[in-house]
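Below: one structure, written as structure tokens.
A single protein chain has been removed from this complex, and every other one stays in its place.
Going by the order they are written in, the chains are A, B, C and D; count residues from 1 in each one.
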Amino acid sequence: MIIYKTKDWLPAIWHFHTGPTAISLFRRLIVVAIYVAMVTIVELRYDDLRLKDTPSSFLSAMGILLSLLLIFRTNTAYDRFYEGRQAWGTLVNNCRNLAIFYNAILPTGDDDNRLFFARTISNFPFALKNSLRDLTSMDELDTTEEGEVRDLSNFDHKPSGVSNQLWVRSEALYRQGLITDSQHINLNRYLGSLMDVCGICERIKSTPIPFSYNLFIKLFIMLYVGVLPFTVIEVYGYLTIPAVLLTSYILVGLEMIGEEIEEPFGFERNDLPLNQLAQLIRVNVHDILQIYLPHVEKQAAKPGFTIVT
Amino acid sequence: MIIYKTKDWLPAIWHFHTGPTAISLFRRLIVVAIYVAMVTIVELRYDDLRLKDTPSSFLSAMGILLSLLLIFRTNTAYDRFYEGRQAWGTLVNNCRNLAIFYNAILPTGDDDNRLFFARTISNFPFALKNSLRDLTSMDELDTTEEGEVRDLSNFDHKPSGVSNQLWVRSEALYRQGLITDSQHINLNRYLGSLMDVCGICERIKSTPIPFSYNLFIKLFIMLYVGVLPFTVIEVYGYLTIPAVLLTSYILVGLEMIGEEIEEPFGFERNDLPLNQLAQLIRVNVHDILQIYLPHVEKQAAKPGFTIVT
Amino acid sequence: MIIYKTKDWLPAIWHFHTGPTAISLFRRLIVVAIYVAMVTIVELRYDDLRLKDTPSSFLSAMGILLSLLLIFRTNTAYDRFYEGRQAWGTLVNNCRNLAIFYNAILPTGDDDNRLFFARTISNFPFALKNSLRDLTSMDELDTTEEGEVRDLSNFDHKPSGVSNQLWVRSEALYRQGLITDSQHINLNRYLGSLMDVCGICERIKSTPIPFSYNLFIKLFIMLYVGVLPFTVIEVYGYLTIPAVLLTSYILVGLEMIGEEIEEPFGFERNDLPLNQLAQLIRVNVHDILQIYLPHVEKQAAKPGFTIVT
Amino acid sequence: MIIYKTKDWLPAIWHFHTGPTAISLFRRLIVVAIYVAMVTIVELRYDDLRLKDTPSSFLSAMGILLSLLLIFRTNTAYDRFYEGRQAWGTLVNNCRNLAIFYNAILPTGDDDNRLFFARTISNFPFALKNSLRDLTSMDELDTTEEGEVRDLSNFDHKPSGVSNQLWVRSEALYRQGLITDSQHINLNRYLGSLMDVCGICERIKSTPIPFSYNLFIKLFIMLYVGVLPFTVIEVYGYLTIPAVLLTSYILVGLEMIGEEIEEPFGFERNDLPLNQLAQLIRVNVHDILQIYLPHVEKQAAKPGFTIVT
Partner (left out) sequence: MIIYKTKDWLPAIWHFHTGPTAISLFRRLIVVAIYVAMVTIVELRYDDLRLKDTPSSFLSAMGILLSLLLIFRTNTAYDRFYEGRQAWGTLVNNCRNLAIFYNAILPTGDDDNRLFFARTISNFPFALKNSLRDLTSMDELDTTEEGEVRDLSNFDHKPSGVSNQLWVRSEALYRQGLITDSQHINLNRYLGSLMDVCGICERIKSTPIPFSYNLFIKLFIMLYVGVLPFTVIEVYGYLTIPAVLLTSYILVGLEMIGEEIEEPFGFERNDLPLNQLAQLIRVNVHDILQIYLPHVEKQAAKPGFTIVT
């Protein structure tokens, strides 16, 4: 994710136009440029289809409907982005509360369990992050005992595996009497919500905006941009080309940002900083359970993404 | 459901126009074409109703109100689609948490109960799916004991039946002391939410957008398209026909996508992949409870719908 | 409520224009017709107020603001409709869960309690329905013992009375030890939510959109329709009359649908099918608790409202 | 609050224009009238600033942005109004559930506690109402014992005081063994939510729409109304004055309704009927706990506000 100082416009504009979405946007604009140039030359040199007097209300109504559809698209994309961020925010809250809970109930000297929970709670966001990114690497997971890694490799779905480890150990403590009934009830609210966050993220990832809407908006933009040159050519002459290109830039650009935003778990510039959030959870959980964590780990929880000044 | 690579437009456009909604859309457009052709010919050859000078603000205001209504329609349809998806997402979460719960509390060797819960939890999404699609087949349900199928057939409403089986067995374990009080409280949150998901889906299915709104929007589109040719004919001449057809395509198309989306439990292209979600739950639940599942079942949980490249 | 096959337009249009709202709409349109006819005749025959050249941006801005207000009205009305439907959906869920709960904890032979709960749970939606419709009849309520009806008649607010019966009997079972502590905690979530649903429905019923907004929108429509004929008369001549009538039909119609929808508990065509929902709960609850219900009752739970084909 | 029969327009219009907001609206319109009259006279008699040919798209875009901002204002104001109403609805639900709870668990003969809870639960909405209206009177509170009033006067924040009384008495019953553990858990959900409702209402009261937005909208209206006469004067002549006044009436009126609605706990016409809601809770709670309440109190719970027929 890119954080930026909101009062500086020019560097941000440059930055914006060098990402992968921008490149794919420029590719589209080249197609539009060729089309509108052909239309302009043919119209001005040879023939005139006489669409120039299009009643303004007619085209304007189409433009308004298209604008409203693009904002609908923008809203749904943003809602997904925000829902994903909220899910990870809930994860931060629950991991902290789990750590505070274990710190309050574990006896002061019980370093084994403290270490286990500090590491295993921290593993959940990393397992979730990799699962959302279709990565199978378990390098970022931190383990205390040999058995755990072997244990995790039994699970196809790693977040379920980590959640399972936390439940199994908690139930063991409960059976030993270290966790009382009422503590157990409280605990399960936090434990259960880990998989809820996981499910929400997977839902956002696997359910884009319905196919028909996505396509319909693309088609509508194509039709609008296709008709546009005929209606302005009489007045603009060769200035038609930059005018249509500018309009296309805005319409296509807005649509493409929507597509980039609506699945916020990848590696693109606008995606959520999952690495840093997972690291933040690790640092907080170790801080609360008072388990030593190397300084380099703490640094990694600081916003490490580009800051546009 | 159709998943598509969002950067490719042309194959998607082709794909879009071959579904059943598209066919019914084309049928409407033929009616519009005949109407507008008649109007154009009569107007240009014989008479002129002199509506061509319609003050632009008047028709434009109607066009804006129609656009806003169509977006209202689109929003409510999409909200239903998304609410249905969220309900199934909640179902995934709760089934996984139920499995993790039982895995943590059942003794290691208790294969009977593990098998029972792996199968019965997995049965719920299948029973719900068939109930939402008005199917009575119970072939996809997986059972361990003869008594269960007979048991289910006592219930008119299968999801209630499966939920009932889970409650009855859980209460039996509770009475045997295998489930403690605090575990019982946690358990019931998950069990109760199964029927909540069922109720939400049935509500979405049985309550479309109020009749008056649905009709009013259809009527408004008819009026708008009916008046449109008179206002552009003077300028466009015979080009009136494609212009009005294009506008109709956009207005009617948007309205029909709304109708297709708002009940997302059927078999249409934009509907939710209920089969695959139910299968995903089955695979996850068996994975967590470490019950063997044939490889062919695991494959069925992978997105099996058409991928437009 | 009217359910309709969404692909058929013409029968739906006819159906739409025969309800009470439609009649009251036609009454308004007659007033508009007289007004616009008078304006047209006076203008064309005697004098010209010369408003015909109204700058289009001026009237158009007013038209847009009016459109946005009407959509705001439509949104809030629909939100109430949907909130009412959601409340009844929650009622369905909780009644089913209550039935599943009692079925799981009551001993197999305890027919007395099964019958009591099957009937009393089923009574709640009927009591709520009648209370929302200001009916005092208790004919639809089903009772097992003489004392209960007498008991209910002590309560001015019947839903509270039925809820009270369920609580009192449940507390008795709890004191007898038939319900354990953890079951009791789970039970109370369902019991408590009955009155929550009741409160939500009463709130929707008693709080319409704020008076000022309602009136302001009506006034705005009157002003807009009042000014409209002067701005189109020069161009349209006697066609002004149908043009203004059409516009009025759309503006007034949309406003009136909003009023009809926002209180969805009555007997109008767009209102929620409370009878059928209450009956559905009765059938489901008896199904789950395996209590015999006459076949005629099951039929009544099927959608009994007009189906426009 | 004013309830109105939605089908009658004319009496409602008269009623609308006699409230305090309307008077303050008329004051603004007089200022506009003087301004537009001066502009019209100067323009028509002496000089012409030649803004009459303002390209319509330019002013229209500003008009659309202003319309959208006003609807944003309207939406946020309405959301606050509705959130306030929902909070009081939740209060009704919880007070009823508290009464049902105590009725179910208190022994039949325990009139002392029944009376205490009937009165103290009923006191909460009255204490909250007065606190929201910055009134310190405790006349409406009903007490059984001398100690209670003295007790309440120790608290600066009366709702906290009443809530505290309910908690203290409940804890005493719990320590006496009259309330069991599981009843205690259920009870606390209702008790805790009383202060939640209180906090929500205080938040709505103390946080209006951000200052910048409020001001910006006012400024925008001033600029729009200020420029408007220049753009219509050429066409309208002296009719400019009523046209601009009408526009101002709509823009300023909509903005002022927003301000009136967004803090719904006062005494204005559109405010929530807190007196009647508090009285309704008192009647319901006494009804459920079967405590006698004089008939005059029951009458006060009926909608006592003006009904525009």
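We take it that a residue touches a chain if its C-beta (ideal position, glycine included) is under 8 Å from a C-beta of that chain, and two chains touch if they have at least 3 such contacts.
None of these values were measured; they are calculated from a predicted model.
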Of D:86, D:143, D:160 or D:290, the residue in touch with the unshown chain: D:160
Chain A, residues in touch with the chain not shown (by the definition above): 1-4, 6-7, 9, 12-13, 16, 21, 54, 56-57, 59-60, 63-64, 66-68, 70-71, 74-75, 78, 81, 85-86, 89-90, 92-93, 96-97, 100-101, 103-105, 180-183, 185-186, 189-190, 228, 231-232, 235-236, 239, 243, 246-247, 250-251, 253-254, 257, 260-261, 269-270, 272, 283-284, 287-288, 290, 298, 303
Absent-chain interface as seen on chain D, which is shown: 24, 49-51, 53-58, 60-62, 64-65, 68-69, 72, 76, 154-157, 160, 163-164, 167-168, 170-171, 174, 181-182, 184-185, 188, 192, 195-196, 198-200, 202-203, 206-216, 218-220, 222-223, 259
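Heads up, the rule we're going with is that only the chains that are shown with their structure count from here on.
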Leftover contact groups, counting everything except chain C: A, B | D
Touching chain B and also chain C, the following chains: none
Fitted rotation between chain A and its twin chain C in degrees, CA, nearest 5: 145
Same-residue or different-residue interface between chain A and chain B, half as cut-off: different
Far-end chain from chain C, centres as C-alpha averages: A
Rounded Å distance between chain A and chain B, as computed from the means of their C-alpha atoms: 24
Overlap residues in chain D, where contacts from two or more other chains coincide: none
Topology of the chain contact graph, where touching chains are joined (line, ring, star, complete, other): line
